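Up next, chain A:
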Amino acid sequence: MPDAAVPPAGDALLEVRDLTVSFRTRRGLVTAVDGLSFSLGRRDVLGIVGESGSGKSVSMMSLLKLIRDPNARIEGEARFEGRDLIAMRDKEIRALRGREIAMIFQDPMTAMTPVYTVGWQIAEQIRTHESVGRRAAHERAIQLLDEVGIPDPGRRVNDYPHEFSGGMRQRAVIAMALANNPSLLIADEPTTALDVTTQAQILALMRRLRVDHGSSIILITHDMGVVFDIADNVLVMYAGRAAEQGPKHDVFHRPRHPYTWGLLSSVPRPRAERVSRLPTIPGSPPSPLSIAPGCPFAPRCRLRHDKCDERPELAGGIVHVDACWLPRDRRQELRRSLIEKAVSEGDPGDLSEPTDSLSGSDSAR
Partner candidate 1 sequence: MLTFIGRRTAAAVLVLFTISVLVFLIFFATPGVDPAARIAGRNADPATLAQVRHEFGLDRPIPIRYGLMMQHLFIARDLSSFVNRGDLVIPQILHAAPVTLSLVIGAAIIWMVLAFLMGTASAAKRGTAFDPVIMLVGVVGVSIPAYWLGEVVNLFTQSRWHSGIFSWVPPLGYVPLSTNPAQWALHLLFPWLTLAALYAGIYARVLRGEILEALNEDYVRTARAKGLTERRIMVRHALRCSLIPVVSLFGLDFGALVGGSALLTEVVFGLPGVGKLTIDSLQNLDLPVIMGCVMYAAFFVVLANAVVDVLYAALDPRARRA
Partner candidate 2 sequence: MASAGPWRTALVTLRRDRVAMVSLGIFLLIVLACVLAPVYEHSIAHTDAFTSNISGTTVVDDKEVPVLASSDTGLGLGVTPIGPTWDVHHYFLGADGQGRDVMARLLYGGRSSLLIGITSAVIACGVATLLGVVAGYFGGVLDAVLSRIFDVIWAFPVYLLAISLSVVLLTSGLQLGPVHIEGNSLWLPILIIAVIYVPYVARPLRGQVLSLRRREFIVAGIGLGASDLRILIRDVLPNVMPTVLVFLPLMTALNMLTESALSFLSIGVQPPNASWGTIINDGLGLLYTRPMVTVAPGLMIALTAVVLNLLGDGVRSALDPKARLRGAA
C-alpha cells in the first residue's frame, strides 16, 4: 500500500493540485491554505494532521464550497473523478455534496438540527439525492442506524438528537453521511469530542465502513495516534502548507520534518514506562496574519539556520516528501541528538523518544 501516495493521475479518486485558500481582511490578504497538493486513491484513507489553525479544515471545506465567507478566494484544481470541484457551479457541487462526497464534523453534539428526529434527518439526506418514498427512506434510516451499531434502531430512529449520547450521535451522523453510499467521506476531527472508549469504537466503525462500502476517507485530526490507527497515507500540515507527506509507514518510521518529530512525540502512550508530562512543541502555531516568509516552522524549530529564511519546497522522493532545508541524509542523526539533548537537560517536554513503541503495534490494523 505504500505506493499509493502519488499514484498516476486518472487512477485517483481525488487529485488536488495547488489548492490555495485566501481571505481578504482589513489587514490585508490572509492565506489560510497555501499550495496544497495530494491525491487519494479509491478505498484509501488519508490522514491530514496538524495543530488547530493549520488550514486542514479550511482546505477540506473549500473543496465542497462550504466556505460561505464572501471574502474567501479559492484557487487551484481539485479533480474528483475527473471533474474539477473548484470550477463547479453551486448547483453542480450541491448535487455532489452528501451523494458523492459526504462530510462529517467535529462536534456531534451540535451537528444535527435539534428539532427533528434522527430518523427524519437521515431520511432527509436520502430523499435529497434519491427519489425514494417517505416510508422507504425511514426503513433505510433504521438499517443504517443498525449498521453503525445503534442498539434497538427501530425505536431510536424516532429519538431526537438530544436523547442520544455523544458517541451515539457521532454514529448517527456517520450513518447519515453514508446514506447515499458516497465514494468519499471527509471526517473532520470525528473523534476529538469523544471519550477514549467511544473514540476507539468510532474508529473501528470507520475502518469497517471502508471495507463494506468501499469509500475513500479523508480524516482530519490533530492526533497522530488516530492517524496511525487508520490511515494509509499521511499529510502533515503546518501554517497552511504541507510540511511532510507520504505513506504512513515512511512518515512514522522515518519522519523527516522537525515538526513531524514534535507531533510524534506528542502522542500520549499509556504503555510508556515513566509517566511524563504530555510532551509539547514549544511555542504556538503562527497567526495566519504573520506567517514567516521563509519556512513557516522556523520560529519554533530548534534546528533553524540561515537557509530557513527561504521557503523550502516539497522534495526528497517520489512518495515521501518534506519541506525542510536540513540535509536529508543526516535527519535521523539530528533527531537523535535533539532527543539526547532534551533528556540530558531533564526536559522531557520535547521530542522525548523515538516512535518505536508506536510502530511496534503496527500489525493491529
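How were these candidates chosen? In short, all candidates are chains of the complex that A comes from, given by their letters.
Definition applied: a residue touches a chain if its C-beta (ideal position, glycine included) is under 8 Å from a C-beta of that chain, and two chains touch if they have at least 3 such contacts; residues count from 1.
On a predicted model such as this, the values are computed, not experimentally measured, just so you know.
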{"item": "Selected partner (touches chain A in the complex), from 1 or 2", "value": "1"}
{"item": "Candidate 1-facing residues of chain A, complex", "value": "64, 66, 94-99, 102-105, 107, 110-115, 124-125, 128-129, 160, 162, 173, 176"}
